[in-house]
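In what follows, a structure is listed as structure tokens, so that the remarks can point back to it.
Here the complex is missing one protein chain, while the rest keep their positions.
Residue numbering begins at 1 within each chain, and the chains themselves are lettered A, B and C in the order written.
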Amino acid sequence: MGSTFGQLFRITTFGESHGGGIGVVIDGCPPKIDISEADIQRELDRRRPGQSKITTRRKEEDRCEILSGVFEGKTLGTPIAILVRNKDARPEDYVDLAKKFRPSHADFTYEAKYGIRNWQGGGRASARETIGRVAAGAVARKVLGALYAKIDIVAYVAQIAEVMATVDKSKVKVRDIDANIVRCPDAVAAKRMISLIEKTREAGDSLGGVIECVARNAPAGLGEPVFDKLEADLAKAMLSLPATKGFEIGSGFSATRMRGSEHNDAFEMRRGRVRTSTNYSGGIQGGISNGEEIYFRVAFKPTATIAREQKTVTQSHDETELAARGRHDPCVLPRAVPMVEAMAALVLCDHALRQRAINRNA
Amino acid sequence: MGSTFGQLFRITTFGESHGGGIGVVIDGCPPKIDISEADIQRELDRRRPGQSKITTRRKEEDRCEILSGVFEGKTLGTPIAILVRNKDARPEDYVDLAKKFRPSHADFTYEAKYGIRNWQGGGRASARETIGRVAAGAVARKVLGALYAKIDIVAYVAQIAEVMATVDKSKVKVRDIDANIVRCPDAVAAKRMISLIEKTREAGDSLGGVIECVARNAPAGLGEPVFDKLEADLAKAMLSLPATKGFEIGSGFSATRMRGSEHNDAFEMRRGRVRTSTNYSGGIQGGISNGEEIYFRVAFKPTATIAREQKTVTQSHDETELAARGRHDPCVLPRAVPMVEAMAALVLCDHALRQRAINRNA
Amino acid sequence: MGSTFGQLFRITTFGESHGGGIGVVIDGCPPKIDISEADIQRELDRRRPGQSKITTRRKEEDRCEILSGVFEGKTLGTPIAILVRNKDARPEDYVDLAKKFRPSHADFTYEAKYGIRNWQGGGRASARETIGRVAAGAVARKVLGALYAKIDIVAYVAQIAEVMATVDKSKVKVRDIDANIVRCPDAVAAKRMISLIEKTREAGDSLGGVIECVARNAPAGLGEPVFDKLEADLAKAMLSLPATKGFEIGSGFSATRMRGSEHNDAFEMRRGRVRTSTNYSGGIQGGISNGEEIYFRVAFKPTATIAREQKTVTQSHDETELAARGRHDPCVLPRAVPMVEAMAALVLCDHALRQRAINRNA
Partner (left out) sequence: MGSTFGQLFRITTFGESHGGGIGVVIDGCPPKIDISEADIQRELDRRRPGQSKITTRRKEEDRCEILSGVFEGKTLGTPIAILVRNKDARPEDYVDLAKKFRPSHADFTYEAKYGIRNWQGGGRASARETIGRVAAGAVARKVLGALYAKIDIVAYVAQIAEVMATVDKSKVKVRDIDANIVRCPDAVAAKRMISLIEKTREAGDSLGGVIECVARNAPAGLGEPVFDKLEADLAKAMLSLPATKGFEIGSGFSATRMRGSEHNDAFEMRRGRVRTSTNYSGGIQGGISNGEEIYFRVAFKPTATIAREQKTVTQSHDETELAARGRHDPCVLPRAVPMVEAMAALVLCDHALRQRAINRNA
């Protein structure tokens, strides 16, 4: 009972990696928002496997179908159901997994929790599950665009293993990010990242890294203290993504070494608006957006599925070894960029509607 | 509309720093759990201001009263309301705040969101709000203890600014943590931390740091994919605490530099149980606990309230300066230790009940 | 885990008939709404025991205290906690109840559910629990008044046992209702009702009846299909009140004998607005208000507590007899009028905020 996210713009995802399909139902979308399957497909294509040489070679077309909630190109205010059929199943790749727990995967814990699992390709714990999120995120973006004309949410790869990028988060554009297959807008770092990913795949190993995300031109006033603070909901959204290990808002862990006098964001007037001279807060103070850029960082662990032999145990509790067959991502980050953006859009959209409910001018 | 936390063990907090009082209503607590005001008071005393020379000198007694839901020392299964009266109000300390926005505080954002705020002492954004959480956390611990006899949740200060502690998280005990006023179980580091805090206060400045928390002997099976993953709910819980900037589960950001072959936790059999040989996962895989130690780290920024003059603007948008009067914590971490533990207990308790709902053997 | 009501204007009540107190936390109230303890007290006084010769003679002052969420007479947008202390406890009246289940009361079912109960005066199942609802309803009315200047919610006693009133629901005013102690605006029927209640009390028996409620000048557009239809939420609200047995919206059960051609409400234009020529729908079509009067009826059973001897069993499963001591209402309806109004206001207020979230013009 954890497949629903959001209070007012509320999504419920469904689907395993194998079976009839993957999808999402969005309840609470405002009416009369323009949306088409093409709007959704664009984002799905960014998360699709097989899109480049550094992602998994599985070819999944992932065509979406809007089943309900849209009429003549506009949302009805009723639930929007979106379905993506599963294809390209190669169950023979997974036959080992019926009996052996993959290290650092969810096989063991699903078994512990439910006493049953769909062992084909990860089942519900597969990253395929994020299709529903990305589809819903595309709708959330359209709603946000209708509410705040200039809002803009972009995520990018900021680090792969030891390779760090230098990015001006205030200026980076989607086209800079999608300019290369690793989705890092620093072209020099991108090249090194791509080469590192290729080498690591050849070595039968995998890599992690950091994705940064920035939301520009979000209004002040979003976030619902004390539990549904904006950064709290963003943290939950990000840590609910597969393979994530950490979250930082604004200054993040670097704040722990600063003094208050250094970290505080002084207020000043700029062009008639209250602004801050620095933005260590990451655009959120007291759990509520202040109109500055909202930015955060998400840590991803190296992909758990690797080609090398690893020690593990069987379902019947014998020790054994396992080497992944099948096709997998040596590094999830390039494909995780649209997932991070989608979750950020979902959080902001939900909070925008929540704020409108209590504030006529929001 | 963000003051409720949890799905089944559901708490709703209320109260501003000034006004009638602060408290919490716990709905969904199982019946027949032993609980007394003393159980709750013990935890409240650990978060209380004025408990040592390195905390704020405000004296708040913070006596709790159980208003409902407990009969003859046992929970009834009905809502448990707990109230702590506000005292020691010194509104003259805050009179400046009616007109000026404190930098990196919630004054400006509350005004932006609600168009009104209780400017006395921070209102709802005051850390006093956490009284309700700590009180509810004390009840959650009792429930967890009734469900899992050996479960144990401890948090401690692991870092203050540049001072790092060395702690064996598998063995650390509450008495080691409460052995000193900074709540750091590494006695040498603790001494340096205390001295740094005192010096910083004298300089009119403030400090941040890191709190680590470990839950030992939690069962496998807790966590509800895909959105209510255990680490996702922990992340939200922690980022909802005042002054937090980051969260790491298990390996956290350090995972981003590791290879999969290094980071994966191999399964092995130990004493007839499936165990992992390492625990980079932090006790959670695929969003569900695996029976290993659950551990995480929370970043706190330096206290925003400092005695030094800072630039800011007034409510009527004039630039001005502000120096905090009143009494405040130069470093929130010692008092935040029970808050982190409370939020962790609330998350685990909620997920324990959720797991019981679908699994008769849980 | 059932003491929270509403999605956006969300109330959580707490308290047993005996213990520290009874109250409510309202989360999600819009900011800057004028509210005072006097506004709340006025409604509480209408539900208070001991207000007339036909209600219970228990004297409960039921003074409310706003603990939080209001500052200088205006709501802050933060949770509003309201507390009413318990007084006038006469536990000796209840000592029998520790061991015997009162027929048609909740003693047996609370024991079955929780394995424990506060047997003093009904505990959580006491009608005292409705104090929190009535207090919250007073706040909801203020919010509704701020949103829709002319909205008006009135309930009245329409029937006591065999005595039926004749009331023009489009014109009835609060002062007509509160003009007599039975809260029936038909003065002739009221007289007969009062006399019937007095006679029945003397006979050691009790009475039920019907309360009607009408909301006038509510806007079109409230209600959230398909589950949170306006009549569905009203039905839940009313059936959650103690002693209720039935609910009818608009034509109700009488619709079952009508033909479609007779029951359909034809649309017509009146003063430039789309109106219906009849209103069998009760102001709601397809789960959404249509701008006509919203009216409904609630059936109340005769009070379960009666002075006569009744057969029952003890907690240790011996058959026995029981006659209520203590002071009780021979008929709950006069005091239930403000409860029905409060629940109606809560439902409408919640749906008003929900509609605002998706519709800027709402």
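Keep this in mind: a residue touches a chain if its C-beta (ideal position, glycine included) is under 8 Å from a C-beta of that chain, and two chains touch if they have at least 3 such contacts.
On a predicted model such as this, the values are computed, not experimentally measured, just so you know.
Considering the intact complex, the chain excluded from display touches A, B, C. Only one of C:H18, C:R48 or C:R124 touches the absent chain when the whole complex is considered: C:R124.
Across the entire complex, the residue among A:G28, A:P103, A:G137 or A:G250 in touch with the chain not shown is A:G28. When you scan C:E43, C:D265, C:E293 or C:E341 for touch with the missing chain, the hit is C:D265.
Annotation for chain C: contacts to the undisplayed chain at residues 1-5, 7, 13, 101, 103-106, 108-110, 112-115, 124-125, 129, 159, 161-162, 200, 204-210, 220-229, 231-240, 242, 244-253, 255-269, 272, 274, 276-277, 280-282, 284-291, 299-306, 308, 310-313, 317-319, 354-355, 357-359. Contact between chain B and the unshown chain involves residues 7-8, 28-31, 77-78, 225, 353-354, 356-360. Within chain A, the residues in touch with the undisplayed chain are 1-4, 8, 10, 12-16, 19-23, 25, 27-28, 31-32, 65-71, 74-81, 83, 113-118, 123-124.
Heads up, the rule we're going with is that only the chains that are shown with their structure count from here on.
Considering every other chain in turn, the ones in contact with both chain B and chain C prove to be A.
For this pair, chain B with chain C, the centres built from the Cα atoms lie 39 Å apart. Per-chain CA centroids place chain A at a distance of 26 Å from chain B.
We define each chain's centre as the mean of its Cα atoms; on that basis chain A and chain C are separated by 45 Å. Counting partners per residue, chain B has 1-4, 13, 113-115, 124 as the residues that reach two or more other chains.
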